[in-house]
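Heads up, one of the protein chains got dropped from this complex, but the rest are sitting where they should.
Right, subunit A next:
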Amino acid sequence: MQKKLLEIKDLTIKFHTDDGVVEAVNKVSLTVHEGETLGIVGETGAGKTTTALGIMGLVDCPPGRIEGGKIMLDDRDILQLDEDEFRKLRGKEISMIFQDPMTALNPVFTVVDQIAEVIANHQQLGEKEAEQKAIEMLELVRIPAERAYEYPHQFSGGMKQRVVIAIALACNPRLLIADEPTTALDVTIQAQVLELMKDLKTRSKTSMILITHDLGVVSEICDQVAIMYAGEIVESGSLEDIFENPLHPYTNGLFGSIPDIDKEVEFLSPIEGLVPDPSDLPKGCKFHPRCKYAQHLCSVEEPVFQEYSPGHYAKCFVYEGKLPAKEVKKYE
């Protein structure tokens, strides 16, 4: 078994707003091993980004607050670090790629300056050396060195995202969090960027958390998958577990909403209803108002997140044997 790099236990993040308490992340537990890629999948508003920001220590406070749980990097609980120590961690041990490359770069500096800045910030390097290294990073993400002294607006979206990746990887972080890195890009560029990330990841042996709502992307590069719904993990397991044998009704619903090229159907089968308002979450199982299998029990009691086959966890009463349905029908 590989060494654990990051272990999140019962992470709870709430936002105290004027309209009430928004429970963005509820008791999320995740583990990332060294060199592994974990995909976090979920609908908009499921708390994926908030979880990521929690790991980065960047939850806006106020109104956000981490109310409980632990985030262990190696054997250190990084939530206990003070701001200064945390700052040294960011960019060096953990870095993050943001969703929209169009706005993730400072428009008034050349790209090489922006990469050199992180390097100079975390490594004791002179200006010249940092710049040299920044150019190497650019070439690593396959941007020719002669474009180094250009400004972000002179780059296309895909190139900008590659610059962002170069910045994130400049200090050889041990964990890379990619928050929907390809959502803002068109499909051909998506493929390029994913290929590049995969390549760089294997080369530098960086672990990665990939946040996405695109199951296609997940199947491309992830080793482990966690399905998130309404601020909690409803199912997690290896890529095969999730894709071959999804347990939770929500996971099955997600697969059911993907069009299949081999089949001719009139309509897709989407999951009915909407994601619950995180400031007013349903009692019991958070998914029960949209679940086909839901019984009265689901609305009063919360199922336990437990292991059903080695490494494959789910949170549903169906598998606890407490519901009439003994199995969730697999998507077709």
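In this section, a contact is a pair of C-beta atoms (placed from the backbone, for glycine too) under 8 Å apart; a residue touches a chain by one contact, two chains touch by 3 or more; residues count from 1.
Just so it is clear, contacts and distances are computed from a predicted model.
*Asks:* If you had to name the missing chain as UniProt does, which of "Gluconate dehydrogenase", "Sulfate adenylyltransferase subunit 2", "ABC transporter permease" or "Heme exporter protein B" would it be?
*Replies:* Matching the unshown chain against "Gluconate dehydrogenase", "Sulfate adenylyltransferase subunit 2", "ABC transporter permease" or "Heme exporter protein B" yields "ABC transporter permease".
*Asks:* Given the contact definition stated above, which residue among A:His122, A:Arg174 or A:Arg290 touches the chain not shown here?
*Replies:* A:His122
*Asks:* From the listed residues A:Ile40, A:Leu175 or A:Leu196, report the one that touches the chain absent from this view.
*Replies:* With A:Ile40, A:Leu175 or A:Leu196 as choices, the missing chain is touched by A:Leu196.
*Asks:* Using the definition of touch stated at the top, determine which of A:Arg76, A:His153 or A:Lys283 touches the missing chain.
*Replies:* Among A:Arg76, A:His153 or A:Lys283, only A:His153 touches the chain that is not shown.
*Asks:* Mind listing the subunit A residues that contact the chain we can't see here?
*Replies:* Given the touch definition above, subunit A has residues 56, 58, 62, 87-92, 95-96, 98-100, 103-110, 112, 117-118, 121-122, 142-144, 146-151, 153, 159, 164, 167-168, 191-192, 195-196 touching the missing chain.
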